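A single protein chain has been omitted from the complex, and every remaining protein chain is retained in its original position.
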Amino acid sequence: MRSFINVEDIGPLEKAMAEAMEIKNDRFKYQHLGKNKTLMMIFFNNSLRTRLSTQKAAMNLGMNVIVLDVNAGAWKLETERGVIMDGDKSEHLLEAIPVMGCYCDLIGVRSFAGLTDREYDYAETVLNQFIKYSGRPVFAMETATVHPLQAFADLITIEEHKTVKRPKVVLTWAPHCRALPQAVPNSFAQWMNAADVDLVITHPKGYELDPKFVGNACVEYDQKKAFEGADFIYAKNWSNPGLTNPADYGKITCDDRSWTVDTEHMSWTNNGKFMHCLPVRRNLIVTDDVIESANSLVIPEAANREISCSVVIKRMLEAL
Amino acid sequence: MRSFINVEDIGPLEKAMAEAMEIKNDRFKYQHLGKNKTLMMIFFNNSLRTRLSTQKAAMNLGMNVIVLDVNAGAWKLETERGVIMDGDKSEHLLEAIPVMGCYCDLIGVRSFAGLTDREYDYAETVLNQFIKYSGRPVFAMETATVHPLQAFADLITIEEHKTVKRPKVVLTWAPHCRALPQAVPNSFAQWMNAADVDLVITHPKGYELDPKFVGNACVEYDQKKAFEGADFIYAKNWSNPGLTNPADYGKITCDDRSWTVDTEHMSWTNNGKFMHCLPVRRNLIVTDDVIESANSLVIPEAANREISCSVVIKRMLEAL
Partner (left out) sequence: MRSFINVEDIGPLEKAMAEAMEIKNDRFKYQHLGKNKTLMMIFFNNSLRTRLSTQKAAMNLGMNVIVLDVNAGAWKLETERGVIMDGDKSEHLLEAIPVMGCYCDLIGVRSFAGLTDREYDYAETVLNQFIKYSGRPVFAMETATVHPLQAFADLITIEEHKTVKRPKVVLTWAPHCRALPQAVPNSFAQWMNAADVDLVITHPKGYELDPKFVGNACVEYDQKKAFEGADFIYAKNWSNPGLTNPADYGKITCDDRSWTVDTEHMSWTNNGKFMHCLPVRRNLIVTDDVIESANSLVIPEAANREISCSVVIKRMLEAL
C-alpha cells in the first residue's frame, strides 16, 4: 500500500477486519516489521487522539517515530514556481517535502481544510504534494476532505457491536458553534458504503455532502424518520459543503439545536448504539445522558484508532 | 502501586532506598519490565528536570514514552455536567481522560496549583480526575500540593551524604520574586517525617504549611536557632499557604531578604550540606558562594531524580 486515503486503498474489508482483530488480540505480533524503520508524523494542525494513537500503533510495530509539529502560520511553504521568495515564505515545497522523505520510511500527514476555497480543499492539495514529492508511502491523519483512520476505527467498532448481520447505520448532522470540516462525515459515508450496512444520512437541507462520498446512501432530511429502527447513530457536525450554494462553503448556515441527540432521539432507534469520533461538545452534539449511557461507544471507538492505524502501518511496512 | 502521590504509596522507606541503590548501580537492570509498555507524560505546566529525568527513567526501564504538552490556556477541559459546551472548552474531561488512558500503560501528570482557590488546589482536583477516569496507574510529576518524585530524590541524596545515623534536617523558607506553590515543601516535610531524621521547619510567621504535611516536625520561627547544629539545609520558597489568613492564600506576604541562605547562615550549622530542588534564583534563595561550595548537593540531588523515578516506574510496572 503506497497511500491510504480512500476505502479502496485498504482492499477487501473482510480481510482488513480480520487483520484488525488479529492485531487487537496481539498488538505486538508484527513488531519485527518496523525494526529500523521510521515513521514521520507531520502535523499542520493540532491533534490529541490521532497523535497518540498513531504514535502508539507505530511503536507497537517496532518503528521509530519522529513527530514534526508545523504551525501552519509559522512555516509557510511556497508552492508556485517563478516567485521571488523575498516575503514570509522561507522554503519551497519542492525542497521541503523531498527532504522530509530523506529521513524516514513512512509519512503521516495531518492538514485540515481551510474552508475558504472549496476547489483547493477538495483537490487535497497538501496531501497530494506529499504523495508526489516525498518519495515515501503517505497516509492521511485527517486531511482536507478525508479521515480514513477514523472511519476504519468506526467500522471495527460497528463490527464488534452489531447484533444483526446488516445493521442500519445513521450518520446524523448535529449543531456546533464553530465551522468544522467535512472530512469525518465524508470518510464515514465512504466506508459505510463499502461495508455491509444500510446507511442513512440525515442533515438540514443545504448541508448535502459531496456525492462521491454519499454514494448509494439514503439521504433523509427528517431526522426522526432517519433514526427509526437504527442500530447505530453516528453524530457529527460539519459546516456547509457548499454544493447547493457555493458561497456557503465552510459556513455555519444552520444552528438548529433540535438536532442535538438526546434520549428522546435515541428512543426512536432500535436500542441504537451512539457513536462520535471525539472531541465532542456535550449538550450541543449530544446530551450528557446519551453519551454516558450503556449504549455509548465513544471510548471503545477511540481505542480502536490504535487498531485501525496498526493495520494501515503494517500494510505499508509489508509493501516497502 | 496504582498511584504515587504520598509517601505511604512507596511502602517501607528502607526497601525503597535499597531499590534505589540497586538501580543506581545498574540503571538498566529492570529493562525487561517496560518492554512494549508505554508511559504517557502529560504536562499542563512547563518542566525541565522532571521532563528529562522521567523520560530517562522510563527509557532505562525499556518503555516507550509519549510526551503530551498541554498548554493550560489552549486546552480547556469542561468538568461540569449539563453545560452546553458552546464556549471555549472543546472537550469534556469525561471523554479526554479515558481516551488518553486507552493509548498507554502508565500516566504521569504535571499540573501546578492555580494559587487562587485553596480548596480546589488542596483537593488535587486534576490529579484525582486522572486517577478516577484514566483506568491507568498515575504518578504525580508535581501537582497542586505534592512533588513526591522530588522528595524521594531528596531522601536518597540525604541518605547518601549523611554522616550520622539520624541527621538534623532543616527546611527553610527563602525569599522569591514570584508566588510559588507549596508542593515541594509539602512533600519534603511529609517524606522527612517518615524518614529517620530530625526535621525542623523554619519560615516567617504566617507561612505555616498545612498540618497534614508538617506532621511531627518542629516549627521554629527563628531561622538562626533552626540552623544551629543542622546537617542538611533544604531551602525553598513558597507562597503564603493561607492557613492563618485565607485571603493571603498564594500571595507573597513576606519579602525579607535576611532569609537568603548565605555563608553566615551556613556557619550556624554543623558543617551542613546545602540542598535545593532547582531551578534556583541565586542571591535571592541562596548566594553564589553557598551554592558553589563543596557542601552544595544541588547537582547530585537533581541527578537522583532519575533514580527516584526509576523506582516508582519499576513498582508500577511490576504491579500491572
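For clarity, chains are labelled A and B in written order, and residue numbers in each chain start from 1.
Methods note: a residue touches a chain if its C-beta (ideal position, glycine included) is under 8 Å from a C-beta of that chain, and two chains touch if they have at least 3 such contacts.
In this text, all values refer to a predicted model and were calculated from it rather than measured experimentally.
Between the chain not shown and the residues B:D196, B:D288 or B:E318, the one that touches is B:D288. Shown as candidates are B:A123, B:C177, B:C218 or B:L320; the residue that touches the absent chain is B:C177. Residue-wise, the contact with the chain that is not shown comes from A:L68, picked out of A:L68, A:A123 or A:C218. Where chain A meets the chain that is not shown, the touching residues are 36, 38, 40, 64, 66, 68, 78, 81-87, 90-92, 94-96, 98-100, 102-104.
Mapped onto chain B, contacts with the missing chain fall at residues 27-28, 31, 48-49, 51-53, 55-56, 59-60, 177, 278-284, 288, 291-292, 298-299, 302-303, 306.
Simple rule for what comes next: only the chains that are shown with their structure count from here on.
Between the Cα centres of chain A and chain B there is a gap of 40 Å.
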